[in-house]
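Handing you a structure now.
The other protein chains are all here in position, but one chain of the complex has been omitted.
Think of it as A and B in the order they're written, each chain with its own count starting at 1.
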Amino acid sequence: MSRTFRLFIFYCTRTLENEAEFLPAADPAVEVHAIPMACSSMVKDLFLLKALEAGADAVTVWVCPEGACRHGEGNLRARKRVQRVQSLLDEIDLYGCRLTLFHLGPGDRSSAIKILREISGDLAGLGENPAGIQKDRSKKQGTSNNTS
Amino acid sequence: MIVGEQKPIKEILNMTAPHHRLLVLGCGTCVKTCFAGGEDEVAALASLLRLASRKDGRSLHIEEFTVERQCEDAFIAEAAEAVARNEAVLSLACGAGVQAVARRFPRFRVLPGVNTTFLGVLEHRGVFTEECSGCGDCQLALFGGVCPFSRCAKKLLNGPCGGSRNGKCEVHADTDCVWHLIIERFTALGRLNDLRTYVPPKNWQPSLSGGPRKLIREDHTL
Partner (left out) sequence: MKTEPASRLERLLSQGRFVVTAECGPPRGANGDVIRRKGALLKGAVDAVNVTDNQTAIVRMSSIAAAKHLLDSGIEPVMQMVTRDRNRIALQSDILGAYALGIRNILCLSGDHQSFGSQPDALNVFDIDSMNLIRTVRTMREGGTDMSGHPLDDPPKMFIGAAANPFADPFEYRVLRLAKKIDAGADFIQTQCIYNLERFKKWMEMASGEGLTEKVHILAGVTPLKSAGMAKYMARNVAGMDIPEAILRRMAGVPKENAAGEGIAICLETIAALREMPGVHGIHIMAIEWEEQVRPIVEQARLLPRP
């Protein structure tokens, strides 16, 4: 039986406009939740943590290239916040490497697909998020977020 | 405002380890402004604590609540029901707030989640600096509105030590030498010679050295 991992992608719509551009390329063994953002500066520590609580085995944040943020510094702020959450995760021994950030140019599908492949590979090594809620492994999509 | 920062998560985990029902109690005033204990920080910390406890297979139920100010009884009262539902309170207020909550709920364990660091200002986004030590006897008029009691590592009142370099403190190279700032200010005012004036030893009596302090406004008491 193939294991199902759960991946949350927070992506700036300046990188890829919508999930149709990369979802089809995702590993079928990985359940992907993609959350579009008008700017990556909308990423907050709470969203990343909640994603992990909701059973994400990995969370990735996709931001536009440095210097390309239409709001000036959104991607820089996103990176600082991701770094902070990474270190918090390390402190509770939950592997900060479950959380990643990548810069993607507009419409850069090939990089997106490559990143998805890399994350799938990493997940095989990392294993399940031991702090996530119990997942229903029979379903592939649409698990409800029943966090306490 | 009072500036604080959240304690390291490991310390919080150790403190809260014995408890299975925990109220994370935020404060919506000073510590909110410095990202230590407002509603957002309560939510993020609660989430992190849930992740940590689940990872360790520990049962922990967390309730989140934030009051306007934890240093005032009228606001603390709003948390009474939430407190009653839990075994312990992790307060994200300053030390004054933690104590006020503990006083109000004598039968509950109240734990500090924040290190209260100083009285300061928001210098620019994300950077807070200490400006006042609450000495109880403000002498800012003597120093051009820049306080050497709270901003000089040696509390020097009569000019800088010999250690500053390029306007920076010898103790912390990224901190302005407060005496440099004072001199700059007096120079700009064309009054550098005022700094020739001798400043006598500080009266520390109105500070904590004189014992815990109390302010009584007779006109507001009955």
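By definition in this document, contacts are C-beta pairs under 8 Å (C-beta built on N, C-alpha and C of every residue); 3 or more make two chains touch, one makes a residue touch a chain.
For clarity, every value in this text was computed on a predicted model and none was experimentally measured.
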item: Missing chain: touched chains present in the view; value: B
item: Options B:1, B:15 or B:161, residue touching the unrepresented chain; value: B:161
item: Omitted-chain contact residue, chosen from B:18, B:57, B:106 or B:200; value: B:200
item: From B:171, B:189 or B:208, residue that would touch the chain that is not displayed; value: B:171
item: Where the missing chain touches subunit B, by residue; value: 153-167, 170-171, 177, 179-180, 183, 187, 192-193, 195-196, 198-202, 204
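We adopt the following convention: only the chains that are shown with their structure count from here on.
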item: Whole-Å gap separating subunit A and subunit B, where each centre is the average of the chain's CA atoms; value: 35
item: Residues of subunit B defined as touching subunit A within the complex; value: 8-10, 13, 40, 43-44, 47-48, 50-52, 54-55, 61-62
item: Subunit A residues touching subunit B - in the complex, by the definition given at the top; value: 44-46, 49-50, 52-53, 88-89, 91-94, 130-133, 147-148
